[in-house]
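Apart from one protein chain that is not included, each protein chain of the complex appears where it belongs.
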Amino acid sequence: MLTVRSLKSYYESICALKAVSLHIEKGEIVTLIGANGSGKSTLLNSIIGLIPRITGTILFEGKEIQGLSSYTIVKLGIALAPEGRQLFSPMSVLDNLILGTYHYYSFKNRQKLNDKIEWIFELFPLLGKRKKQLAGTLSGGEQQMLSISRALMSEPRLLLLDEPSTGLAPKIIENIFRTLTELKEKTNLTIFLVEQNVNLALDICQRGYVIETGQIILSGEKEELMNNKEVLRAYLGKE
Amino acid sequence: MNCPYICYITYISNHVTGGLMNIGIQLLQYTLSGITIGSIYAMVAIGFNIIYNSTGIINFAQGDFVMLGGMIAVYFYKSLHVPLFLSGLCAVSIVMCIGMLFERFAIQIVKNSSIITLIIITIAASILFKGGAMFIWGKDAYILPSFSGDTPFMLFGATILPQTLWILGFLFLIVSALTVFFRFTIVGKAMKACSFNKRAARIVGINVNRMILLSFALSALIGGIAGVIVTPITLAHYDRGSLLGLKGFGTAILGGLGNMEGAIAAGIIIGLLECYSAGLISSGYKDAIALITLLMVLFFRPGGIFAKKAEQALKSY
Partner (left out) sequence: MNSLLKTSYAKACLTFIFSIILMVTLRNPYYVGVLVFLGIYIIITTGLSLLMGYTGQISLGQAAFFGIGAYTTGILTTKLHMPIILSFPLSFILTVIIAFIVGIPTLRLKGHYLAMATLGLGEIVHIVFNELLSLTGGPSGFGNIPLIKIFGIELDNDFKYYIFVWAIVSFILFLSLNIVHSRIGRALKAIHKGEITASTIGINTARLKLYIFVLGAGYASVAGFLYAHYITFLSPGTFSLRFSILLVTMVAVGGMENIWGAVIGTSVLTVLPEYLRFFKDFDILIYGIILMAIMLTRPEGLYGIKIPLKRTGNNG
């Protein structure tokens, strides 16, 4: 579904990703593990077209998407729930969701939009209760739910999640992740999950990659990674 | 810009009431003039706000959009003998195109430069528009006929020109249209979203560059409309834009940059201040009085008169 080949990304003159290659198959949950500043978010931002200076190839469903603008990439079927949520804080929950449908919205398919919103409120009932509230006034967990929901509104086939668990209470994290697994089972959505919380990430994924200073140093199936000494030592704190 | 208008109004009022104007009527007269002029300021300020919201730039060519609107309408009406309303329509569409070209061929090219550079580019554009207008139409001032005659009518002894009602009507129209646009349409919401968080706008698949183009189109459009409707009262002249731009900028600041409701109220406040001080204190100092008020607001309430306390604490000015 998604294939990244020797991707390099630059911030000004700093090379943040050094020839990263990975692939994600349809219906998988793949995770990317790494420490702060290892290039995790840069990778996601590069895929969605937010970083102008990249080299290498990114194939999405057989089509080269590197260098395309983000609105084209979103239209092709990739959505990102970014780090730090990046909501439109002074706008209502409903408006945030509607903006997620920007690329296919038209007056004619309003019904579809309403169904979609209903569906979101079934997934995250908490949001339904707050639909008129301004996004900036929501709690951290609700904001994260809204960020994921907004991404889902654009009908992605590949969902990129950037550290959804940051700053949230364990119970809320569990709630969100349960919803995500359910969603994946029901809709066969492909998810690429970037996490610092390695336990959590390895728990939900099928495969994973480990990134360090802009390079993929390790990849494998869930069990392989869970039993890998390096992973155990560096990310799970077990000797 | 309002001086000939006030003189004219005062002349008519004196004439009609036989020179004996009662102070109440006089005040009413000033109020009416103030609201009219304020509406124009408000329109210019709304134009400032739309571009500011999408780019963070203060567009010093905003006043020149107004000038161009008036000049082009006069050109269609007087030189090409196109009917008045059609001339206005043509003028407004052309100004809108100019606004879009300006964005595509100037702002877009250097959009990653510092804000000061971008502002200087709008100043260059302002000089360019002015130079172009002077080159094409010379240094004369032109007038358009009023949309529905020049026969004033009376309101409690004060005179109102029919054109005044057109101006107020158009302000109302523009504001309602913008409100509907920003509140109920997806494109309007997307534009608002861009002003709040450009990165997030990109993430949800909004074409931010197109939104910026649209914002220039919209403010040029509003500027053009203001130019057409005000020309019957204040004449069109190649150099009219600067002062209007200055007043519009002041209005936008007073109302709080980016705040549309604020711009309307601030426009009317500045218009009233000018007319009251012109009528009651001194016409030479009317601008100074308006400016001093503006400075006082800036010093004591830098977010504009309508900024909320909490908002002021968060923002830096």
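Note that the chains are named A and B in the order they appear, and that numbering of residues resets to 1 at the start of each chain.
As a working rule, a residue touches a chain if its C-beta (ideal position, glycine included) is under 8 Å from a C-beta of that chain, and two chains touch if they have at least 3 such contacts.
Note that the structure is a prediction, hence the values are computed from the model and not measured.
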Listed residues B:Leu27, B:Leu89, B:Ala141 or B:Leu246, member touching the removed chain: B:Leu246
Hidden partner chain, touching residue among B:Leu32, B:Met191, B:Leu214 or B:Leu294: B:Leu294
Subunit B residues touching the omitted chain (full complex): 52, 58, 60, 106, 109-113, 115-117, 119-121, 123-125, 127-132, 134-135, 138, 198-199, 202, 242, 246, 249-250, 253, 257, 282, 284-285, 287-288, 291-292, 294-295, 298-299, 302, 316-317
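Just so it is clear, only the chains that are shown with their structure count from here on.
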Subunit A-subunit B separation of Cα centroids, rounded to whole Å: 44
Interfacial residue positions of subunit A with respect to subunit B in the complex: 48-50, 69-71, 73-75, 80, 82, 86-91, 95, 98-103, 105, 150-151, 154
Subunit B residues touching subunit A - in the complex, by the definition given at the top: 186, 189-190, 192-193, 196-197, 199-207
